[in-house]
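With one protein chain removed, the remaining protein chains of the complex are shown where they sit.
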Amino acid sequence: MSDLFAFNGAEGAGYAQPEPISDEFAIPDKLRRSTLPRWPRASEPEIVRHYTWLSTRSHGIDSGFYPLGSCTMKHNPRVNERIVQMPGMNDLHALAPASHLQGMMAIFHEMQEMLAHCAGMDTVTLQPVAGAQGEFTAMRCIQEYHREIGQANRDKVIVPDSAHGTNPASAAMCGYEIIEIPSLENGRLDLDALRAVVGDDTAAMMITNPSTLGIFEPEIAEAAEIVHEAGGQMYYDGANFNAILGKTNPGMMGFDAVHYNLHKTFSQPHGGGGPGAGPIGVKAHLSDYLPAPLVVAEEDEEGEVWFDWYDPPKSIGKVQQWHGNSGATVRAWAFYRRYGRDLEKMSEHAVLNANYLRHRIMNPSKEVRDAIHAMPVDGAPTDVVKHEFTLSMTPVKDATGVTGKDVAKRLLDYGYMAPTLYFPMIVPECLMLEPTETESKEAIDQFADDFLNILTEDPEIVKTAPHDTPVKRVDEVWAARNLVLRHPMDD
Amino acid sequence: MSDLFAFNGAEGAGYAQPEPISDEFAIPDKLRRSTLPRWPRASEPEIVRHYTWLSTRSHGIDSGFYPLGSCTMKHNPRVNERIVQMPGMNDLHALAPASHLQGMMAIFHEMQEMLAHCAGMDTVTLQPVAGAQGEFTAMRCIQEYHREIGQANRDKVIVPDSAHGTNPASAAMCGYEIIEIPSLENGRLDLDALRAVVGDDTAAMMITNPSTLGIFEPEIAEAAEIVHEAGGQMYYDGANFNAILGKTNPGMMGFDAVHYNLHKTFSQPHGGGGPGAGPIGVKAHLSDYLPAPLVVAEEDEEGEVWFDWYDPPKSIGKVQQWHGNSGATVRAWAFYRRYGRDLEKMSEHAVLNANYLRHRIMNPSKEVRDAIHAMPVDGAPTDVVKHEFTLSMTPVKDATGVTGKDVAKRLLDYGYMAPTLYFPMIVPECLMLEPTETESKEAIDQFADDFLNILTEDPEIVKTAPHDTPVKRVDEVWAARNLVLRHPMDD
Amino acid sequence: MVDQLPNLGREAEMLAAMGMDSIDDLFTDIPEHVRRVDPLDLPSPQTEEEILREARMLLGTNVSVDSRPSFLGAGLYSNYVPTMVAMLATRGEFLTAYTPYQPEVSQGILQAMWEFQTMVSELVGLPVSNVSMYDASTAAAEALTCAVRVHDRKAAQKSTVYVSELVPPHRMSVIENYTQGAEIAIKILPHDEDGMLDLTAAAAAEGACAVYVEQPNALGLLDPGLCELKSMIGENTALVVGVQPVSLGLVSPPGDYGADIVVGEGQPFGIGPTAGGPIYGLFACSQAYIRQMPGRIVGLSRDSDGERAFTLTLSTREQHIRRHRATSNICSNETLIALMGAMHMALLGPEGLEKLAQRNAGACATTKAALLAIDGIEMVHPNGVHFNEFAIRLPRPSVDLLTFLDEECEITGGFDLSQWWPERENELLVCATDQIDAEDIEELAEGIRDWLEASK
Partner (left out) sequence: MVDQLPNLGREAEMLAAMGMDSIDDLFTDIPEHVRRVDPLDLPSPQTEEEILREARMLLGTNVSVDSRPSFLGAGLYSNYVPTMVAMLATRGEFLTAYTPYQPEVSQGILQAMWEFQTMVSELVGLPVSNVSMYDASTAAAEALTCAVRVHDRKAAQKSTVYVSELVPPHRMSVIENYTQGAEIAIKILPHDEDGMLDLTAAAAAEGACAVYVEQPNALGLLDPGLCELKSMIGENTALVVGVQPVSLGLVSPPGDYGADIVVGEGQPFGIGPTAGGPIYGLFACSQAYIRQMPGRIVGLSRDSDGERAFTLTLSTREQHIRRHRATSNICSNETLIALMGAMHMALLGPEGLEKLAQRNAGACATTKAALLAIDGIEMVHPNGVHFNEFAIRLPRPSVDLLTFLDEECEITGGFDLSQWWPERENELLVCATDQIDAEDIEELAEGIRDWLEASK
């Protein structure tokens, strides 16, 4: 065990810096700090070893299969990391004049265009720094649009019960009231339920397609028509965009606004929770409301291109203080360039891998089948899924008492990250699996075999899993009850 | 388990390169390769995961305490790695004109001077790429020197029986006959034994001080006198230089030539076995024989310094085709700059840590002492050691059957690299420990406690160790008997 | 052809296993009328080599703050980040992990974030920190909505917060976007001639839900008056303070003078200005706000063997559980950059932090002295004590000087304050961090003198 606060070197002996160029500065008496923070006193060797040790207690995609549904945990091409560490990126100032940022703005411009094209939108801003912030930003644009056209009364946002939690949370932050509509038995969007709630107080409907169940909503265009007829806007949660590039796009489906999770579709290293990037694209009628600034390209007489900042005339202002997660934009640019028009192949393989994994799990050999206590069932019945799928572990629970969570924990023992657990909430004992396109057939086969094997194991072993992880099952209730949120410094 | 040769993608689907700029080239029919090597067919995601997995099955200094005696496994400051990856280093060509290499040559020149100063030598070459090659190079210089002065008959090299294996091996490669002299009971150099073998056939004596037992040879100057009187040269194996910087130097002790293990004293990452760098320094009478080229500095009228290559007039030629391990030289330069004249502090702390560890192990609390089956004994009795020390585990073996090797393997279970085992050969059941200056008191205390604890454990547990490592005890005999030296490709 | 797909060329085999013939069989669920017909109008895939070459070319046209003397700060600061930070943070286990939903295989990042919380808590003098917000502006905005949720029930001035007039407009815009949904009224707190908060006016904030001020403020001024605020506004009004965290090596932690919530740009710890992102926002608070705070929090716990273990906690505040009643919509955050910040802080240690603050203060003071010595240059706040930056008044618009310095001297001279406040046309905000040396300052002074000369 390595404890940062046990590093206990002599005062001032750690990491050295050059001397201040002057000590002729003053701090007002009242504001002079009396005691320094109790940070560790360590030398570089200790710190390097500490964080190396910590890293060995974490699991990333680089460590193994990471089928965390809805998160699109794909491989991160390493050159992208090299690029963001290059001079001219990490050492740029956001407020430098445009003449200092032409290379970066060229990349921004290309990304705006590419993202708009892929989603069938007219205008894209790169400012939002996460999917949730993209949702919030787009809803703010819709809100201002409605205010501008005299429909400030539209104060309700419709979301299916299968929606990701950020959808209602983002809309609520704008001040909207949330109307949740139930899904059909088969997990699909219920058009009747939608019809029942739309009206002239409908600001928008927020929905993702393929849905969080991994299935394509065949009646999406009809839904859009219903909402549009009522005067509402259609918002596309782009978290599942990885499934459809080149096959369809939100514009065709009738959406007015969309966010992209660059950290899903365009492979950002998720870094233990972020950073991400959540650009949004909108149709022309919403373009003037986008956060400022966008990048525009101007060509002079000699054909030289100059990039400039542009503030949309009715802009909602800013949602992040600078230009969003520029570094994420540059990584995503490098990723996109690696695929180019083969982004379509990317989606094909994401869908191929998901269907193949589903097939392998749902069709065990007779021998394996006979050994299994109970088989999971489809979260939503369907012939093909898109990039992910859900399994309900209810039959397993009924037969053995082994919950979805138990299976998830047991998978950790096999060296896997667990699938997404208990989301979407409408599937009981839900496991949600998304292999992504960067897993090999062998890796998928192996996972399927191991998954099925768990269903044959002694339920006691599964219920008490994990056994071979850095720590055993963690007591989350204890944490919430005791709230030890920092080192007490008293030992 | 990850097996590189199980990666089995479709032909040509892996890592992409730009197309050749022309396919108008010919390979003579007879020389056209018929089948490509059976290398893996893998995509970047698979390769990244493979090597990540492999790395988690290896232990470096970054993973934990690494008291591998004689190897000086100290922390590698990370900025050094950054520097060698910078433009102007990795992308330099060794045969570029000197005008293209001025920055590198400036660093070389500074290193030549610094190393000469620290060792009390007159001239330094950076060409040898490892300690062993340094030994070989210096012995070649001595050989040519003797030939030049008409003493080609000097064909014997004296080494103490405690010498590192490379010493006799390097001398033998030059064509010398090796005379091994036994150490005294207390591990020290036996001057009488030396006197008995020196003569007019003595080319040189090779010795390290502090010796491989970690003790300073008090009579080193006397030994040098004996050898010099017989017309021989004194060669200093610099592997243990970490102990004495600023306190003494081989020049003062009477040595004529010395190698430096930059990868020990000056912190190169050892990289699983290398690269290292083994510059040598010599006294003036040997300077003309050094390998070509050296770097010299010339100042012009305006005080501008120009660096040039210089071929010593009687040079033995080359021992490596280029300029040696230039990257290692640059890392060592960055390391030296970090310490400057505090290199003396470095040695002080290396010695402090070694003595403290020895003290902690040899002086357990009464309680611990009572629980111990048997205590190890000093490899060589002495008041103070230098940067390392040896323990003989013979009492432990006699009492419990637990060998030095068993204890070494058991240490692996505690998260440590084992000490050097069974070297020097003159200490029975030898463990050789070198903590280096970059271990904290806490880390040393913990290691000492764990080491002592092993001596209290059930001998069966120790004899069958390790238990908690990626694999259990490896059968070296099986490997030597079966010689499976590559993947058979038939499974 | 793209080279990132391990199953390229093996589609047939996999489809056959499923009883399918072609990739199209996988997309039969997309109705005709929403099916794309044309392929994506995008260029061919490129190789790693080609992308790297093009990136080098494009980024090479940027003018970075490291490539020349740069006095541009205004909320993003250049500073030296130790090599260790990038080398360790890019280890795959950190880099390629997602939110630690499975604590058993995420102890590393969880412990690192718990340590981060501890170091931030120590730095700002408050007991609780989360594991990062998007940036300082969203942190400030969510601090205000958080304070309203906590205090509104008892507040005399319902849904009302007071914000310093010196908050930079970009940050202010974010605050407005984030607070308008909850219909929060924002009242502005004026400053006096010396750039100090007008404490008399601030008294009006009593009974509101929160007051938001910055220390140092946007003009680099340290304001001792802020120490009086908490006693003026009372227990039921949250004092929210925005900080430049490096300053806290010399300046009192706001917790010591009564701050209830402290926010700020964590960026100077761990990462360069990086064109403004990804960076990370700091968010720390006192106990009373815990259940209303936004963002992820790591707590200590134990495993089924009773061993120490860490886990995300208090997640019932979050969107994935509480949905539209969540304390915030934040889901992906900036953990990786916060991790880099933690590594940087851990390496600095207490005295390293102090030294870093001294280096920044020393560079600022030296720059100030050098510019003051120039005829024609005035301090906007001659009585002020500055950290990192200060405003000077020029005889002509600062944009002229900036252009001159940029084009004639290859110096990035600072920030034209009229971009924030049009009335400050002749004012320039000059920032000096630890990365500015005496030579840079001399060059700047020289350049300004030349400009003054040239325009005579």
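Order as written gives the chain letters A, B and C; numbering starts at 1 within each chain.
Basically, contacts are C-beta pairs under 8 Å (C-beta built on N, C-alpha and C of every residue); 3 or more make two chains touch, one makes a residue touch a chain.
Keep in mind that what you see is a predicted model, and the values were worked out from it rather than measured.
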Chain not shown, its touching partners among those shown: A, B, C
Contact with the hidden chain (one of B:124, B:194, B:253 or B:462): B:253
Contact footprint on chain C, counting only the chain that is left out: 48-49, 52, 80, 82-83, 87, 90-91
Residues in chain A touching the chain absent from view: 9-18, 42-46, 48, 52, 78-79, 81-82
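One rule holds for everything that comes next: only the chains that are shown with their structure count from here on.
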Rounded Å distance between chain A and chain C, as computed from the means of their C-alpha atoms: 21
Residue list for chain A, restricted to those that touch at least two other chains: 9, 44, 48, 52-53, 56, 61-63, 75, 77, 438-440
Per-residue overlap in chain C, given as positions that touch at least 2 other chains: 1-8, 10, 45, 47-48, 50, 82, 84, 92-93
